[in-house]
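Structure incoming, see below.
Only a portion of the chains appears, each positioned as in the full assembly.
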């Protein structure tokens, strides 16, 4: 599997990083009606949508800021030596157009877009969007078969509902995904969970269904290598989705997010956990909850795309 | 009509302005279950809600920042000499709790809250929230009879729908209000309209229904005194609602808003237009679209509460 | 000891976190003239005062920003499982009104307020304010008997005077407290001290009086568990005050403070040290030097209230 | 002259403004090697370059921020009713790639790019870049014949040299352009000049060559209508370039620029002056000196693209 020259990103040696219309990692912009769409192998997709946010909105602006920051990404991974844009045909597939005033309509639009990717055998690397984004994506990717998931986050997102019965928020996607048969709970592991708790309703659901929660205290006590080894075992060799909420990282390193929890991993670890994903059977991944209004410096977005590059390498390892 | 001592705000001579739990204008916090609720004559209400926003969200954070900035407001109007907190029992009625993930549910919650105010004969001065807020408020205030409206804004908010048929957004509230019989279009005047246009669909609706639009060029050419005299004539002596979108003001003076349009009035005029409302039959007023994430300095909120103080004086003139 | 329903905070499942007049941790606002004041067991108090600041002012704005950020705190501690608002009647007692232009007057006002708490057997958890705040608080709490102290900070605050003989600044409170017999220096431990030094005058005073200083290099070398075990031994089972200067934490994690020193603990450790306080005889605690003008993002305040929640749990453990 | 459907921008009714890869005004991205390049009539070009800046750099980041802000521009001019994207084939031609470490190389690259536009009969509307940008652009546009210029600015940019003989900086472009025969000085008018002066060297050059300088005091005293009438007369019906430095506008309205001068026109006038350009023989225009690092809110960029829309309408009037 080798990419052709059409799919090569523009180098910072040729065009300064601040120049040019910004696409993800300076890849070609290939929408579904583009003649080369069928040749794409990994598609970077923006889902600028945050209607499921219960507290501070903003992730709808995430994809644009992530694209901007991604012009700083170069061609080769320092440790693995992998050159992902040569390893596969990668492209920026543009944004899914949401309906910011209608959650159900938006979810249908998102699933419909990803159905096209599944049909074209394009593996998606998604830039959200709040965490509800993962649900309509999984509806496309896991339509035929429940998948496993490695989930980096400070929250479980396993709640039943909010505000007297509202079922679709960024705090409920994986409860819904389990209920809809999209996730195999026994192959789901959640890493980095922390922060003050409402109660233990989410943990009870996890326990009852076999979802493994690794709280931050356990994570730091055991070390990331050990934790990630267990995570790899949990998902095994079957199809696995990787969902990375930027609030997994300590909010000092990633202030641009809506529901921060202090006391998380630093940026070095934020990258390292991805390097433990190599060789897994990754059918798709996402980077969610990057919220530009709460990070005008752009540092969160730059960390976000640095992680996206790591995820991309893991998908192509 | 004179207020009693319970309803006096805390003076900055007694407690420094940065101290204390911030309520609107340092008034007592009187929720509907408070023993003095029935004695309130003008209620300041927060509606922290922006689910109707089609572009940059943020007004859900408006009431809190407006309360904070309002600690800078003192007791007397410089020009009219009015002392509103002595003229009537004013109170902070707290916030209406919205459901950020369900527009219809939120509108019902808002209308239900304002129904209580109508029942208690409390006139509301609302701090939004995005401009869709005005619709559920009007459903309570104008339940029995269509009202007139003086509307300061850079947009008409008269569009039919967005995104293939979405009827409830912050660009459509007054189209709905006319359709629902809450507004008498012949007694509606919109002042300050400007910015690039999609097309003339909203203007066509206005023209067909008798709504008067005063664009910014006409506003500046005639001067605010002349424009406001016409506005007063349009609404006459019958019940009138005042809706003040902070984006009426030039975005340099009010950057904290989601859909700015350059070339608007300055802050002096932003206050002056309110002084031309004295003596009208104002049944309620709102200050909407203040969006803290886009104005970290708080200047927009301070301008917003300065306008709210002017509106309060107009309501009590 | 169990709280009654009046003292329960509002849940984020019922009212979104951005809504409502913000009190500390969404607790009821109970000022000394409130009918339930006598039932309070732990009182959260704001002291918006920074007249003792020798460099960059700002902590006078701390309590308001801390209250705002505290709406993100939930009901249960993740590790200990403690539910502090059920364990005791907790309330927001409001702010002590200082006199920003008179240090002595302000100190008297503060002590007078805390005298009321002592009389009502309310244990205080204070949100400052600069570090001089601790002195008038101790004058109330330790009136009858010198107390021990665990002090997290990057500075000793043990200097004799500034600017040719000025005795009351945020660099001198604990020198005064020892001199006034409020602190038993042999039961005082200061943790995290670092930064460039004027000279060793403060260290000499500490040594002469038996105050234990644990500099940051020793702290990192031994690890926090070991350091905190020593701290527990130093204060023993007698009454102990906990004073937490936010500049204990590295300024990257807590930029909103006036006299930062680089090279401190991260946010995970900032929480962990509090978990080593469980079971001590804590008569009161404070979180000081949070300075909003130097942290517009609010990250410092959020860390500050996360630490306050930890301190609250330690007080109720 | 009517555009075809390929050249229509994406409407905010169809795709929310925060979504999609941002091109200028949501127009198609048509680089010189694109099959439709020859059909373009007006080309929007970015020149991300600020090597000529003698004080605070930043305009190299201008085109990207201007593109982002331009997603707020709609299809129709409110006053003239003009729909520019229907009046001509407009496109985003991308950025000219500069060499940030070599001024001469960059100027050659820019001129070479604009030579292509001249060859294809595409009129350019440029987004700089600092003001030195105008020089290499004029070298292409005025190669065969000196042109006239209406120049909005707070500075004359007519200096001889800086730092002991450096001839190419953002303070010298029009001195060079006159010397090189690109500008006909008798058909050049500079409007809005103000600020403290080094000396009168630039004014002496202007006077000696017949360049008309209208200082801000004269501008305000006469009013913009009168001033612009004179400007129209000066350039007449011959080919004219319009150069718009954002620092023409008062820095409160446009803080994002490197060499601000207080006391300039407000944003309403910033638009109005463009409306007085209708009917002139405009061969090209530029918007320069927008510097994002000094305006994180983006207000300057939004004003900049609002002016670009006005300039575009003037070019197509």
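Each chain gets a letter, A, B, C and D, in the order it is written, and its residues are counted from 1.
FYI, a residue touches a chain if its C-beta (ideal position, glycine included) is under 8 Å from a C-beta of that chain, and two chains touch if they have at least 3 such contacts.
As the structure is a prediction and not an experimental result, all values here were calculated from the model.
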Task = Assuming 4 chains are placed, give the number of copies in the entire complex as this structure defines it.
result = 6
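Keep this in mind: only the chains that are shown with their structure count from here on.
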Key: Chain labels contacting subunit A and also subunit C   = B
Task = Answer with same or different: of all residue numbers used at the interface between subunit B and subunit C, are over half used by both copies?
result = same
Key: Chain pair showing more contacts of the two, B-D and A-B   = B-D
Rounded Å distance between subunit A and subunit B, as computed from the means of their C-alpha atoms = 40
Key: Interface hub residues of subunit D, defined as touching at least two other chains   = 14, 16, 18
Request  = Considering only which chains touch which, label the overall pattern as line, ring, star, complete or other.
outcome  = other
Remark   = Per the touch criterion, the pairs are A-B, A-C, A-D, B-C, B-D
Residues of subunit A that touch subunit B when the two form their complex = 50-54, 56-58, 60-61, 99-103, 105, 162-164, 166, 168-169, 293-294
Task = Provide the residue numbers of subunit B that touch subunit D in the complex, in ascending order.
result = 54-56, 162-163, 193-200, 215-217, 220, 250-252, 255, 259-260, 262-264, 266, 294-295
Key: subunit C - residues contacting subunit A, complex   = 11-14, 16-18, 72-79, 252-253, 266-268, 270-271, 297, 299, 302-303, 306, 309
